[in-house]
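Here the complex is missing a single protein chain, while all its other protein chains stay put.
The block that comes next holds chain A.
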């Protein structure tokens, strides 16, 4: 289960019982009401139990004070996933007129120990919103640091997108995506971010303005690694519902053809052609030949499929056995629509 032993270890070493701290004098600890026969009862360590007993006490009296703030810090250190504690902390911060920049520092300390936690990121967003556009560069830098450790951290990406939309800082974002993709072209989160930027950035003109150059970018990535699903999905996404444009971009057909001719890692190329055929694409003879040659040379007799979509499904059914059922279904769809 989510192990927190290391952070707990630190807490334990530093632990001074709250009962002996002067700032908590007069607080009566409030034990958890687990009933006479609790289930999923956690064998809390002493510091955990005492911290939460004190927290419950101040929380139940809604004491919005500096010592309540301190206590939420302690409670977050024993369990950063306790949303009630974070919620109370926000109430205390509001009441005390907090230093929001200092609060960002607090969340950074929490993130160091566990960067995958809904509460932390939700809180960070709330604080950054208080600071407004001035916080943008720090937030972008903060997420950038997180991505150095885990370039696919889902929470951090959501946060970064929120920052860009709410606070700004779009200027270097496309370059940042390019940099991440240069480091790891299989990083699908970076592809997703790139899509976000080209469709949402106020300075780039939107998808229609960006499509042309992005198609080239995606196709280059495809040729470097035709087995990489990310640029294939990105390429399709560039056309979204614009089927006419998708059908008529010869660069897409050429890219598929080139991958087919190499006769390796052609699963996504075939799948793309199947998609195009379903929309009414009329392939030239060269593409037809390339598909046919895959069938006969590598796969023997794949059957007596008369039309191209059928052939593609047959080839994929053999080349991609994990999805044999799916390709069978696609074949049935193709034949029922033709």
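Please note the rule applied: contacts are C-beta pairs under 8 Å (C-beta built on N, C-alpha and C of every residue); 3 or more make two chains touch, one makes a residue touch a chain; residues count from 1.
Quick note on the criterion: contacts and distances are computed from a predicted model.
Per UniProt, the protein behind the absent chain is "Protein farnesyltransferase subunit beta"; the candidates were "M-phase phosphoprotein 6", "Protein farnesyltransferase subunit beta", "COQ9 C-terminal domain-containing protein" or "Replication factor C subunit 1".
The residue from A:15, A:170 or A:326 that touches the chain not shown here is A:326. Contact with the chain that does not appear here is found for just one residue of A:27, A:58, A:78 or A:334, A:78. Contact between chain A and the absent chain runs through residues 1-5, 8, 32-45, 48, 52, 56, 59-60, 78-84, 87, 90, 116-119, 122, 151-152, 154, 157-158, 161, 165, 183-189, 192, 195-196, 200, 228-230, 233-234, 236-238, 240, 271, 321-326, 328-329, 332.
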